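Here the complex is missing a single protein chain, while all its other protein chains stay put.
So that you can tell them apart, the chains are marked A, B and C in the order they are listed, and the count of residues begins at 1 in each.
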Amino acid sequence: MVGAVLLAVPLLVALVGPVVAGEPGGRGRPFVGDGPLGTDFVGRDVLTQVLLGGRTVVGVAVAATALAYLVGVPLGLWAATTRRRWLDELLMRPLDLILAIPALLLLIMLSATVPRGAVALVVIVALIGLPEVARISRAAALPLAHGPAMEAMRSYRESWYRRAVGYVGRGVRRVLLADAGVRFIGALYLVATASFLGIGVAPDAADWAVMVDRNRAGLALQPWAVVAPAALVVALAIGVNLTTDHLLAARKAR
Amino acid sequence: MTGAVEGPVTEAVDGPGGAVAARVVGLRADVGGRRLLDGVSFDLPAGRILAVVGASGSGKTTLGRALLGEAGPGVRLTGTVQVAGRTVTTAEPPPPGSVGYVPQQPAAVLNPVRRIGPVLHEIARRHPPVDDDSCGKDDGGEDDGRGRGWIVGRWGVRRGPARAAVRGVLERVSLPADRGLLRRFPHQLSGGQQQRLVIAHALLAGARLLVADEPTTGQDNLTRQDVAAELAALASREGLAVVLLSHDLHLVRAVADDLLVLHRGVPVESGPTGKVFAVPRHPWTRRLVATTGPTDAPGHLRTAAETRQRETRQREERPREERPREDADREDAHREERAGGRRLLDVRGLVAGHGPNTVLRVVDVQVAAGECLALVGRSGSGKTTLARCVAGLHRPRAGTVALGGRPLAATVDDRSLTDLASVQYVFQDARAGFDPWRTVLDQVARPAVRLHGHPVDVARAAARAALDRVGLAGNLVTRNPGRLSGGELHRAALARALLAGPRLLVCDEITAGLDGVTRDRILDLVDEVRHADGLALLVISHDRDVVARLADRVAVLHDCHIVEEGPAATLLTSARHWLTRSLLPDDVTPDRTPQDAVAPGPPGDAVTPDRTGKPIAQERVSSDDQ
Amino acid sequence: MSLHRYVGHRLLLGLGQVVGVATVVFVLTEALPGDAAVVIAGEQPDPARIAAVREQLELDRPAVQRYLDWLADLLRGDLGVSLVSGRPVVDVLTGNAAPTVLLAAVTLLLLVPVAVGVGMLAARREGGRLDRALSAVVVGLYAVPEFALAVLLVALFGVHLGWFPPTAVGTGGNLLAQPAVLVLPLVVLLARPICSLSRLTRAGMIEAAGSAYVAHARRLGVPGHRLWLGHALPNALAPVVQQLARTTDWLLGGVIVVEAVFVIPGLGTALVDAVTARDVPTIQGLCVLVAVVTVAVNLVADVVAFRLAPQTGAVR
Partner (left out) sequence: GGEPGTPGTGPGSPRRGGRLRAVFAGGGANETLDPHLANLFNEASRAKAVFDKLADYGSDVSIVPRLASTWEPNTDLTRWRVTLREATFHDGRPVRAADVLHSYARITDPKRAFRARASLALLDLRTSRAVDDRRIEFALTRPYAEFPNLLASFGAYVVPEGTDTFDRPVGSGPFRFESFQPGRSLLLKRYEDHWDGAPYLDELEYLIGNEESARINALLGGQVEYAHDITPTSARTYTGDDRVNVVAMPNSTMQGFTMKVDRPPFDDRDLREAMFLLTDRQQLVDTVLSGAGQIGNDLYGKGYQHYADDIAQRSPDLDRARFLIRRAGAEGLRVNLDTAAVASGFVEAASTFAEQARQVGLTVVPTTGNKDTYWRDILTNGSLASYRSGAMPIETHISQRLLTDSTTNATRWTRPDFDALYVRAVSSTDEGVRRQAYGDMQRMLHAEGGFLIWGFADFLVATAPRVGGVAANAPANTLDWARFDKVWLG
């Protein structure tokens, strides 16, 4: 199972990396070949950085994606299942407002105004993803939300949870999972951009996404500083998606 | 068993078609240790119609799908199935287009986001129409329909042939071919219309073998005749082999050459239809046959052509028939006073429609507690719409729906829990009415939980009981809906509605897709509940027997109005309106109806009762205590 | 509700939304530390000078007043002038919109068929080698940071092989003058959205392909390609269309990296520059533009969503 392996490697590095990495050593010149993976843009050992840099990435990206879904999907399902058009509008139009502001602008401006810290970062990244999640789940849910089965449930006032989540949500889970798998990667690089703008993790933090972004200048001199973390991120991304595919396929087979 | 199987085979040899269209040998279907089919074998020559009858859950659909190389979730097929000499398995289904299929629940196979017309045209372009007279174009045009038809159609330059074919087929299944209909989405059709649409698909596809699963459920009598005529014509004229899975013995008798009776998945009897009906050997067959009048009256199921003549004739006579309005009013007054003010359901001046077109115009309906009103009308006349308005699933344009004197909110969402509980609606398409991802038991139990706040286990116990009463026992109900048969789901839906403890039960074709035996059982149940706790019934049915068994009064819906309403006895026997008579043809006269009752049909009307219901009644009694 | 009424009603809402966006953006910009004066002062933050600039740019007037004036001008169709150069904001917009719109249009033209095609192919072979391979590739491409992809492509095809110009430097924003410069940016632009779109398509197609109506169509002899395009795809599209709308937004306002690496003076760059310079009128103008596009795109997406769910009976 390719996906599982691809998923396991980065997760393993992220989890046990900090343990085996030990104390960050001294600094050499930037982007030179000494050490297994050479040095990074401030002359630190890339290998150590890679070992240290998994947690924040996985942590923040997962948290942000999860948050976006925890809020966005119910909103979308609510808008889709409600019979009251005005409520639908009331839920969706404000979200359009966020959509209408370029994400990067939002990021720049929030970065300058909100307090620093991982939490703020998670919230901001989630906020940027939220409207899209809501819209997608709403669109996917609409057809199911108005079928006879739904009418039957309404005629014995089935609980919202069972109607929206149990029935509709269940019906659109494949689409949502596919979307989540991709959005998660997006969140990951949003984190890097954010850190460069001064939100969340420090600009020289040991963080795969941040490393990829900061070491770009040395791509020609010392590719490993970019390639190593990028490879882990790619593996993570592919791993997550292939695994979800696999699980869904397995469920369907049963 | 072998003997049973021989029957059709020997027939087949000297049958018209000659070439064997479908051969089934020792077919078995198992799922999780349970056997759905066992040792089913038959040969079906081209040009013949094999009817497979049997109780609900006896395996008809499973058999039919086996011919398509399909099986339900988890179902394993063994044995050989051959279509046109080619072995068919779930791995290699018959070549596309070679086997036509009319499934039991038509809604599921209609693409919800595709308008009706384009789909029809696409099929037509792919299968250049074979028969001309109905789509009015000469043989010359045919192969250019073949040759250019689809290219042309593709580029939308000249879709002539395809258009004509579609128009023709829609006519044959008595659907209007106007643009308005072609631009509709499937959900904008009535149940019967959807079913006919699927039949139209099958006809267009021009398959050599047609598997029709309950093609007449939810069809009014006249349409039923058209469908029957179509099937007959297909077999005789185009040498199509048809497997007819049906509980509708009238239909079977009218069209089927051979008959295969399934009982719990085992073929218990088979042979030429006539013979089997005349001298049913197996007790089960006898029971089955007994539930309907095994009439051999030629006119019972007329060919479409005849029916149409007859209708037109009747229409001409309508003026003479239609009584002056005030009579009708007196009639109303009469009824009201009989209902004695203690009217439970009171629908007044109901106007409803869909989008631009109006379906109901100023309709009044009253049902008293413990009373049963049967609502009949042609397919697409608006019965379901009316029912949905009552159930609060469709917002009427005008008019009020009152229950026990209190007006009900227009939509379910605005109704109080008690109101919700007191009005329950049984969907026409049972399968669509269930959440495919939860067990039937769970879903049946929910109303008790939600509406009456029973704890879950109590509700489940009640649900099991209710399901048991409709004949769904044991592990059957702990499955997901996808693993239940059509009829079983219908019954589950009924059970769900009953569990809400309604005061008014609206049944939309609850017995559609049920064999006679099961049907009677359901009707008894409903009857019982009704008498026990004064349940008011609004029954929508095309089935005369159902009306006869249940209804105190009958209302006939036509052209957006209730054209006739009165005591069941009167309307069943001496209906004034031509439509009533043709919808409720008095073939079987239930024990309730007077012997001498004879429909005063227009002169030359061939319909005459040829058999009293007595023996049936006895049969029924006897069969009941088996 | 009829289509026309719905659209009309939404367009009205849209106007409100655009103004709303403008307001939010204005507030956020005001909340940003510093203003145009400070930025202009740069490394010589001589307070006196900053004050002078501020006065000269009328930044000393109360924010509310400036906003209302701006709004009034907007209603008169006047987007004001840049604080930095004093040139009309409209010129900036038109100037930078041209290359962006061109790129976006071409990208979308290529994107939709490719992404949907990939998704359908993967769905057809669900669980198979091809499916896994395709998924891995698109996801991988997405996970590779934009700039890395861009730099690699430039290094290989732009510099090493010299097949395409490595940057659009010197085209003065008129990309069509030298269409070859479009190639590499397009590849990079395609790499990202293909992933989300094709993954969504795949998911939807797998659901649709397993449905009874597709089986029905197959039985009726509808050939493969029609079966997939005509009968399964429409049911898979709803989420895809939403994502496509987002992609459009992104293409029109968010492709900063590509614009930077390939030196394409587009809207994204203009936006970032304007924010850096605290050039409020320009920021506002750009945001209004983006907002108008977003509102329109969302409206289209919603109409499609309703069309793909006729049961809602909302719009048809």
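FYI, a residue touches a chain if its C-beta (ideal position, glycine included) is under 8 Å from a C-beta of that chain, and two chains touch if they have at least 3 such contacts.
These numbers come from a predicted model, not from an experiment.
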Chains in view that touch the one left out, judged over the entire complex: A, C
Selected from C:214, C:270 or C:290 as touching the chain missing from the view: C:270
Residue touching the undisplayed chain, where the options are C:11, C:169 or C:229: C:169
Residue touching the undisplayed chain, where the options are A:41, A:78 or A:208: A:41
Identified contact with the non-displayed chain, of C:19, C:38 or C:137: C:38
Sites on chain A contacted by the missing partner chain, in the whole complex: 26-27, 29-31, 41-43, 112, 196, 198, 202-204, 216-218, 220-221
Where the missing chain touches chain C, by residue: 32-34, 37-50, 52-53, 55-56, 82, 84-85, 87, 92, 95-96, 147, 151, 154-155, 158-159, 162, 165-167, 169-170, 172-173, 260-263, 265, 269-270, 273-279, 282
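Criterion: only the chains that are shown with their structure count from here on.
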Chain contact graph, described as a line, ring, star, complete graph or other shape: complete
Chain A and chain C, separation of their C-alpha mean positions in angstrom: 20
Centroid distance [mean C-alpha coordinates] between chain C and chain B, Å: 52
Chain B, residues touching no fewer than two other chains: 112-113
Chain C: positions in contact with at least two other chains: 235, 308-309, 311
Interfacial residue positions of chain C with respect to chain A in the complex: 1, 13, 17-18, 20-21, 24-25, 28-29, 31-33, 126-127, 131-132, 135-136, 139-140, 142-145, 147-148, 151, 155, 195-196, 199-200, 202-204, 206-207, 210, 235, 238-239, 241-243, 245-246, 249-250, 253-254, 256, 268, 271-272, 275, 283, 287, 290-291, 294-295, 298, 301, 305-306, 308-309, 311-314
Complex interface listing, chain B residues touching chain A: 107, 112-113, 391-393, 411-413, 417, 420-421, 424-425, 427, 429, 432-438, 446-447, 450-451, 493, 496, 500
Residues of chain C touching chain B in the complex: 212-223, 226, 230-231, 234-235, 307-311, 316
